[in-house]
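The complex appears here without one of its protein chains, the remainder shown in place.
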Amino acid sequence: MTLKGYKDLPEGGVITEKGNSALYKTGEWRSMRPNYYPEGCVHCLICWVFCPDSAIKVENGKMLGIDYDHCKGCGICARECPRKEKALQMVKE
Amino acid sequence: MALEIKQVAMTGNEAVANAIKQINPDVIAAYPITPQTDIVQFYSTFVANGLVDTQMVTVESEHSAISATIGASAAGARAMTATSSQGLALMHELLHIASGFRLPIAMPVVNRAVSAPINIHCDHSDTMAALTTGWIQIYGENAQEAYDNMIQAVKIAEDPRVKLPVMVCYDGFITSHAVENLVLLPDEKVKEFVGEYKPTHELFDFDSPVTFGPLVLPDYFSEIKAQQAEAMLAAKEVILEVAKEFEKMSGRKYGYFEGYKLEDAERVIVVMSSTAGTAKAVVNELRAQGEKVGLLKPRVIRPFPAEEYVKALSGAKVVGVMDRAETFSTQGGQLFTELRAAFYEAPERPLMRNYIFGLGGRDTTTAEIRKVFEQLKQDQERGSVDRKVTHLDVRV
Partner (left out) sequence: MSNLVEIRWHARGGQGAKTASTLLAEAALSAGKYVQGFPEYGPERMGAPILAFNRIGDEPITIHSNVENPDVVMVLDPSLIGPVNVAEGLKEGGVIVVNTNLEPEAVRQKLGVSGNYTVATVDASGIAVATIGRDIPNTPMIGALLKLREFLPFESFMERMRIDLERKFQGRQAIVEGNLNAMRRAYQEVKQA
């Protein structure tokens, strides 16, 4: 990627695009990944509440899986999943 | 002699408070410190009497004062505060943030010595310690110049090519607390001159939201600093443009510096702020005796107009630079080392020597200035300076 020169940057290091943090793919940082097993999922969305990176994909109240572009593999979702047979399980990358 | 224009008698602080009243900023954060206190005190009465629309925020320290000002400025307001000495020192880390965010804050700094030993009187150690913070610095000789500089500072800071904060500096007590003649501009003229503040980015623009102060890593940090340096360079031009426009309105002329009887001067004193006025009286006196002496009074030192200073001093044989602050480099004051460096490429260099003077409010009289001119004369005759750095008024 070519980085912008100083004349093309907004002054003062100000960020002018809204929501541009999505462009930064933090998924590369991962060493462990949560695997999703939909058969054990009751769509309680506790994983979505706890995920610090908004990496749980949800549509119409249903858990759809993991946004691996941004999931850093912290494992909180797997830890908080309330099912005895966890619907989210951490595995090595 | 009848005066043509309506003069008023005011202290420097009262004059600056009146300038701010005419500018009518959106937000002022106020915290008292001698000898600045008068400014915010006068201003609080303007607020109480409904003469301004300013939201005045009283805070618990100078660190908070500049923080509140930065916050308000980032939100899109024309915001100000004022300080002196330890207050400016306490603001220090935020000074870099104001300039790094490119916030056009115009701030009076009433020059006072920095402790220890504790002292409330004038020297320039407070603002000299802030030279590398990315703020423009403008110095004034008297109440009139402090008033005029305050008004110009707003326009310089807010120019789209600049967007940098400005310190408006003048001498504590000597200027801030002495009653003198000055001329105030009509409110309407000042209002028109400074115009309406148009921020480049503002936190309160909810249609196009922005983030101030994100983490910037080595891949971009240098670029942000290069922008600031370029803005400082642009300020050089803008300062003169604003001065021209100000002259059109007021009839009073400003530039990077004031040259006083410089044209054919062989021996020149360089000194800022109130002492320059005292030096003018000595120049007049010595000129009457046929001595070829002159004065250069720097007004702008950030940005540092090196070429212009060199040009102005190029005819001189000996230059005595007077610094009202120590650097403890043992190589002289800030003004001296920068002016000396500016002459590095010059084909002809005058002899230059440095005087550290007036620390902690030590009174600098015409007698001291006369002594400097005498030493410059001896240097000229000898063809060399006998001492590079001298503490002018120190007992041995």
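Lettered A and B in written order, each chain numbered from 1.
In this section, a contact is a pair of C-beta atoms (placed from the backbone, for glycine too) under 8 Å apart; a residue touches a chain by one contact, two chains touch by 3 or more.
Nothing here was measured: the structure is a model prediction, and the numbers come from that model.
> Check the whole complex and report which displayed chains the hidden chain contacts.
When the entire complex is considered, the left-out chain reaches B.
> With the full complex in mind, choose from B:Ser274, B:Gln334 or B:Asn354 the residue touching the hidden chain.
B:Ser274
> I'm checking contacts with the chain that's been left out. Which of B:Asp26, B:Glu180 or B:Glu230 qualifies?
Only one of B:Asp26, B:Glu180 or B:Glu230 touches the chain omitted from view, namely B:Glu180.
> List the residues of chain B that touch the chain left out of this view.
Residues 1-3, 7-9, 35, 120-121, 141-142, 171, 173-175, 177-181, 274-275, 277-278, 280-281, 363-367 of chain B touch the chain that is not shown.
Basically, only the chains that are shown with their structure count from here on.
> Residues of chain B touching chain A in their complex?
100-103, 163, 200-201, 208-214, 216, 219-220, 222-224, 226-227, 230-231
> Under the definition above, what is the set of chain A residues touching chain B in their complex?
Spelled out, the residues of chain A in touch with chain B are 3-6, 9-16, 18.
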